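Let me begin by presenting the structure, written as structure tokens, before commenting on it.
The complex is shown incomplete by one protein chain, all other protein chains being positioned as in the whole.
Chain naming follows the written order as A, B and C, and within any one chain the residues start at number 1.
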Amino acid sequence: MVAEIGPSSIETAFILEALGKGVRVDGRGIYDYRGLRIACGPASGMVEVQLGQTRVLARVACEVTRPAAERPTEGTVQFSSELGTLAAFSLDRAVAQEVSIARMIERVIRQSRAVDTEALCIVAGEQVWALRVDLHFIDHAGNLVDAACVAAVAALRHFRRPDVTVDGGRAVIHDPRERNPVPLSIHHTPVCVSFAFMGKAGELVVVDPEAREELVQQAAFTVTMNAHKEVCALNKAGGVALGPEQIRRCTQIAVEKAGEITDAINAALKTAAAEEAAAAQ
Amino acid sequence: MQTFERIHPVEFQRRFLTQDTRLSGREFSQFRPLHIVKGSIGTAQGSATVRMGNTIMVCGIKAEVCEPDVKRPTHGYLTTNVELSPMCSARFRPGPPSDEAQVASEHIHRLITPSVDLTSLCIEENKVVWALSADIVCIKYDGNVLDAAIVALVAALENLKLPEVKVDPATGVVEAGAEDGVQLGIVRRLFPATFALVDDNYLVADADDAEEQMTSASLLVVLDDQGQMVNVWKRGTGIISRDTITECVAAAAARKSEIERALST
Amino acid sequence: MAKPRVVLPGDIVDTHTHSGSDDESTMDVDAESRVLRLGPGLAQINDSVRATAAGICHSKDETQFWVTSNKRRYVAAEGEPVIGVVVARHAEGYRVDIGSAHDALLPLLAFEGATKRNRPDLALGTTVYARVSVANSLMDPEIECYNANTGKAEGYGELSEGYAIKCSLGLARRLFSSNAPVLVALGASVPMEIAVGLNGRVWINTETPATTVLVANAIKNSEFLDAKQCRQMVKELLEKK
């Protein structure tokens, strides 16, 4: 609400003192996530995720384009996000720039081959689908990464692209009103679980850091898992060093948390599909 | 008199407005005369210079060939770009286009697109089409840039000549014929008329720079060849009543004939 | 006295003045005109008094009218206690962020017993409880950590421990009045120190961090609850501890 240039000294001291006794400023447990609400629709590929007060909206869109010369049979998936002044007016410019969440989510989804780009081909060398995922940060109350990842993945799974039939070299793109649009082929659902390390040596750890905790953290660490309990990516950008023991403990916690988040995504998609089916009658 | 104008510009203007006259001596509903020179730029495929009092706009249209959009294989492109640089007025700062310039470019693009038959720009379906880029540069700024820009663009489109083009089927290379080719048939010409609410209660036509400083609302009315309305665009929170807008539409019809005369010279 | 009613920007406020030609009751008013004192949220726009903010319009003996509205961005007003964080130190004083458009100036001498030689030494990031001494729309606000007439601190000064939370200005104003239900309920069973800043910041200090967090959550939850619901909510929070 009010400008947050930096935490006041008593705020820093209090957060650390409380954490020392296993107490967090908003009353959560050390390993507890905030309430996660996932709303799909009304448009196809539109998902808004609410993680506590943090709100991220993901929009997926597709377009027919000419493929890149070196990959004639593959479509593309492009992410874009900007921590604009809506969610982060008071954060000074440096913090807002450095938080390039779209790059992290893009790496996570691309390296784990979550989206089958081969299936995006229409006419090899001529026409392919170019997917665009726009991430909009509506409210920043800490841990944008986890919320953005859930929003992006859920939006990709919720998205339906127009159906296409190809005869000879010609491709016919069917209007969604005539022929039901087709889902993308998504191999798996990578989910991010973020940790914040506080205290001089980073000995105090919490899951799903809140905005005030992020201001005081010495290091941030994100584990990306998929539904088969496999680690897709580990991400740590600077800050105090972490020992192997801490990383192992985080990945263990991440397994359980990722499972819960994946269930939440599946549930949200199921209700959205049910509502659509009901509306279609 | 100069110092009074410089120190109290508002008060100075008000002295005239209260006596139902304007500093420039024009009637409230009187537009500045239009002088149009077509083909003023030799290197452009189509060009025109428009002078409206001390507001001067030059429009140059360059034509290039390119691949059509996958979704609309028979459509060519027409992009418009209004340039309001520090050259034409001190109010514009160097650097990227100002908001005013970007909004003018976008608005003119929305008005001109339905007026031009983009399929007539098609050279070979799904292969090669014409891409016209119209740059409308303001040389001198003295208010009401939008009207001058629209007229300049319409005049330049009427002046546009595209060379004969052949596509070599084997290599796909496009050769342009030497002599000037076909005149592009513009579907519907646009006739703009802008009114400004000055000092919150005087409605004047074709406000100049000084009057624009005191404008709390502006109204653009654009008519087409048949006198039908193409655009009514009222901005600013000053109130222009419903009947005044209807009167402005009538005044715009009068302005249309002035523009037609200037275009046909 | 007209009963308080919800107003939106642009609503004409019935001020019973003889010039008032508004839609509400057309009570005839005695001829002599009265001086109207308009509080925040109201403005005179060509001969009628209109609301400029959404809220509840109150009036007191037909001469004073004001609108209470709930905002988050603080606009400094003279005499109001505020909680701020020191963000910079200049020769003549400290710059303190009190959540308003411009940082406030806290002169070095605006402390109890401060003299040229013995001046307070506040580090950056220090939280202070102060009182707005100068506030107008054209200047940066100024605050002071003592009562200028008595020279006594009267509770103002550095807040060295505890924790400060942010809340809406409406809630802060309600907490500031001594009989705020949530504070009464909490005070009965939890020993605590509270300092309320009308700039939407509340400082809390108790023996253990857990209780401080409990008090903070109780205050935040109380925004939309009435007295009875507040007591119930506090009871539940205390049992869960």
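Assume a contact is a pair of C-beta atoms (placed from the backbone, for glycine too) under 8 Å apart; a residue touches a chain by one contact, two chains touch by 3 or more.
By definition in this document, contacts and distances are computed from a predicted model.
Its record in UniProt calls the unshown chain "Exosome non-catalytic core subunit rrp46", which is the match among "S1 motif domain-containing protein", "General transcription and DNA repair factor IIH subunit TFB4", "DNA replication complex GINS protein PSF3" or "Exosome non-catalytic core subunit rrp46".
Within the full complex, the chain left out of the display contacts the shown chains A, B, C. Only one of B:E83, B:D206 or B:D224 touches the chain withheld from this view, namely B:D224. Where subunit B meets the missing chain, the touching residues are 99, 102-103, 105-107, 109-111, 114, 216, 219, 224, 228-242, 244-246, 249.
Residues of subunit C in touch with the missing chain: 4, 6, 8-10, 41, 43, 45, 50, 52-56, 58, 68-73, 75, 101-102, 137-138, 170, 174, 222-227. For subunit A, the list of residues touching the undisplayed chain reads 1, 3, 42-43, 46, 48, 53, 55, 57, 59, 61, 80, 82, 84-90, 132, 134, 136, 138-141.
In this section, only the chains that are shown with their structure count from here on.
If you sketch which chains touch which, the chains link end to end in a single open path, with no loop closing it.
Inter-chain spacing, taken between the CA centroids of subunit A and subunit C, is 39 Å. If each chain is reduced to the centroid of its CA atoms, subunit B and subunit C end up 53 Å from each other. Multi-chain contact residues of subunit A, defined as those touching 2 or more other chains: none present. Touching of two or more other chains is recorded for no residue of subunit B. Those residues of subunit C that touch subunit A in the shared complex are 72-74, 85, 87, 97, 99, 123, 125-127, 159-164, 166, 168, 199-201, 208-210, 212-214, 216-217.
The touching residues of subunit A, when paired with subunit C in their complex, are 1-3, 5-14, 17-18, 21, 23-27.
Interface of subunit B with subunit A (complex): residues 70-71.
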